[in-house]
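Complex shown without one protein chain; remaining protein chains in place.
Now for chain A:
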Amino acid sequence: MPVGDILPELSLILGAAIILVSATFLPRQRHLCCTLLALMTLAVAMGLTLDQWSLTNQLSFKTVWAIDRGAVIAKSIILAATFICVLLSPQWLNKDRRHGEYYTLVLFTALGAIVLASANGSMELIMGVLLSSAASYPLVAFHRNWAPSTEAGMKYFLAGALANAILLVGVVLLFGLVGDTAYGVIHTQLAARADPWILTAGFACVLTGLCFKLAAFPLHTWMPDVAQGAPVPVAALLSVVPKIGAAVALARFVQILPVDFSWPALLACVAAATMTLGNLAAVWQKDMRRLLGWSSVSQSGYALMAVTVLNRTDSALPALLVFLAGYATANLALFAAVTALRGRTDFADYAGLSQKQPAIALVIVVSFLSLVGIPPLFGFFGKLALFSSTIEGRYLWLAVLAIANTVISLFYYLRLVQIMYFKAPEQSMHLLGKLSWGTTLAMGIGVLALGLAAQGVLALINTVGFATGNWNG
């Protein structure tokens, strides 16, 4: 068994286990050690992931495990995002008795996502989805004495259980068609002969299951609840990490479908519905965390645009990853800001933030503008790549719809900007602590700096590809 090919995953499991054991034996005030352990584990996993960069696209474990630059980039973004979320956590949770175990769950959530990024067989797909779901249910309900948290946890769990069941049905249908779970075999068999009805049903089921992880229509409704009810670092984690894994997994999955099967049309509709619903629901929100949740739904819709045109242009996969990286940076910056502000969420509580906490207000504005796609922020390059490949893939209507949605999104972002900048502060604003404040600031600088240094990011990401073995050229 080529164990070396899954070293990053193994390191996460090992780290999570060590943390669990330490958390059991360490006194509560020493749980900060677990934070450090989690950060170290993530750094090691990151190093091991980057070590795979030089390996050219290859398949491992009898072709069901992909090691390619698409996976490496996605995993790096996931691990980096998890790192940020862990940085935000200690001050949020240090009064909690279960502080240590929390990191085990975080690491398992990240593990599920990176398994998704490499999954090249439907069993691995299921494993990734289930792992990241199961680990994150308790995270959402971590504040078990606070009703919104348990409510969000319950909704998230119910939606997740349904979605995972549907995903399983889809995988079973496909297995029934071809008798295998490896993508390579499925692809060859489907290309040779496939019952179109079962194929459609199977694809629809798998898509629905992944839509849950992506927070995309029709299983997007948990996202705003989780954003509002979960601990803010968890909301940050779940709005970014599983999304990236699922987007890459979906991109891998659609490539096994036969050429004459018109999945792009279906995906385009899902993308259109997701971005429009997310934006329209965000328009009248008066709650910052819910707003971020809905805006995150709409961003998934944009990401799906790139998957839609995946087989029509080579630029789609890089576009997807650049966009996800840009989204992750800005979204994490926003959730970091909310964490630093002790999770304040009512719009009214943001009045006059620019006077009390100018740096955080500025980070929020810059991140909003990056999500809108104002140059030269990082988000702009993501949107640019996305629009460019969507047009190239001849889905002009989708690009036009995305533009209309972008204008709507600016509207609701500006509502908060106005409150922060043009209303007088009514109360003093306490911060959570220096660490989350520093993280917020660093993320804000990242949004700008990565935009200015876009060449470096693009040069890396433009080399990505998927390992497809001997099928699909």
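Everything that follows uses one rule, which is that contacts are C-beta pairs under 8 Å (C-beta built on N, C-alpha and C of every residue); 3 or more make two chains touch, one makes a residue touch a chain; residues count from 1.
Assume contacts and distances are computed from a predicted model.
J.: Considering the UniProt annotation of the chain absent from this complex, which name among "FecR family protein", "MBOAT family protein", "Metal ABC transporter permease" or "NADH-quinone oxidoreductase subunit M" applies?
T.: "NADH-quinone oxidoreductase subunit M"
J.: Which listed residue, A:A80, A:L369 or A:V464, touches the chain dropped from view?
T.: Only one of A:A80, A:L369 or A:V464 touches the chain omitted from view, namely A:L369.
J.: Applying the definition given at the start, please give the residues of chain A touching the unseen chain.
T.: Given the touch definition above, chain A has residues 369, 372, 374-376, 380-381, 384, 387-388, 391-392, 396, 399-400, 403-404, 406-407, 410-411, 414, 418, 421-422, 454-455, 458-459, 462 touching the missing chain.
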